[in-house]
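Showing just some of the chains, left in place.
Each chain carries a letter (A, B and C) given by its place in the written order, and its residues are counted from 1.
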Amino acid sequence: MKLSARNVLKGVVKEVIHGVVNSEVTVELAPDVRVTAIITKTSAENLELKAGNMVYAVIKASNIMIGTD
Amino acid sequence: MKLSARNVLKGVVKEVIHGVVNSEVTVELAPDVRVTAIITKTSAENLELKAGNMVYAVIKASNIMIGTD
Amino acid sequence: MKLSARNVLKGVVKEVIHGVVNSEVTVELAPDVRVTAIITKTSAENLELKAGNMVYAVIKASNIMIGTD
C-alpha cells in the first residue's frame, strides 16, 4: 500500500512493551534518532513486532508540531 | 518547557511552504531522514521558521503508526 | 506495507477538492457510508487521486471517538 502520510520512515524496532490494550514500540530511524509509538496490542501482535525487526514509522504531517529553543 | 510528548527530535528546517491557513515545514533529523509537518501559518510566522533553522519535531507517541513490509 | 492502524477500510473516491496546501478527499466505504479525509495536496497528487479510484481510508484507533444519542 502506498500512503498519503507524508512521513513513512524506515527503522529498526529497539523495544516493545505490552500493556493490556496498548503497546509501546521504539524504533531507531538513524543512530541517536528514535521514535516511540503507542499502538494497540492487537496490532503489535498482528505485525509480530519484536526488537530487530525492520519497520516503518508512519506519521501524518498534521500530527507533527515544531518547537524552537 | 519540558513535554510529555515522547518524541522531541532535533533537526534542521529544509523547506517552508506557506498556504493561506497552514504551512508545510520539512525538517531533516539525520542524513536521509526527513519529516514534514503541517502547522498553522500563524505558528510558522511566530517561530520565524526558515530553511537552516535548528528546530525540534514534536510527535505524540499515540500519533505514530507502525508498518511492515 | 502492513499497518498497525486498526482501521484500513476499502472504498471508492467520490470527490477530491484541492486547496493550496491541503486537499479534501471523500471516499465511499459502502452505500451511504462515506468518510472525508484532509490530506496534503502533495500526497493527493502523488497518489493521483481522482473520483472512481479504489483506495483505503486508514484511521488509527485512538483517533476515533464514540457518540451516542
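Quick notes on this one:
Assume contacts are C-beta pairs under 8 Å (C-beta built on N, C-alpha and C of every residue); 3 or more make two chains touch, one makes a residue touch a chain.
Everything quoted here is computed from the prediction, not taken from an experiment.
All together, the complex described by this structure holds 6 copies of its single chain type, of which 3 are visible.
The rule is simple: only the chains that are shown with their structure count from here on.
Averaged C-alpha coordinates put the centre of chain A at 21 Å from the centre of chain C. Per-chain CA centroids place chain A at a distance of 16 Å from chain B.
Here the spacing of chain B and chain C, counted between their Cα centres, is 23 Å. Contact with two or more other chains is made by residues 3, 5-6, 8, 37-39, 43-44, 47, 56, 58, 61-62 of chain A. If you check the complex, the residues on chain B that touch chain A are 3, 5-9, 24-25, 27, 29-33, 35-39, 43-44, 47, 49, 53-69.
In the complex of the two chains, the chain A residues touching chain C come out as 1-6, 8, 37-40, 42-44, 46-47, 56, 58, 61-62.
On the chain C side of its complex with chain B, the touching residues are 1-5, 19-22, 40, 42, 60, 62.
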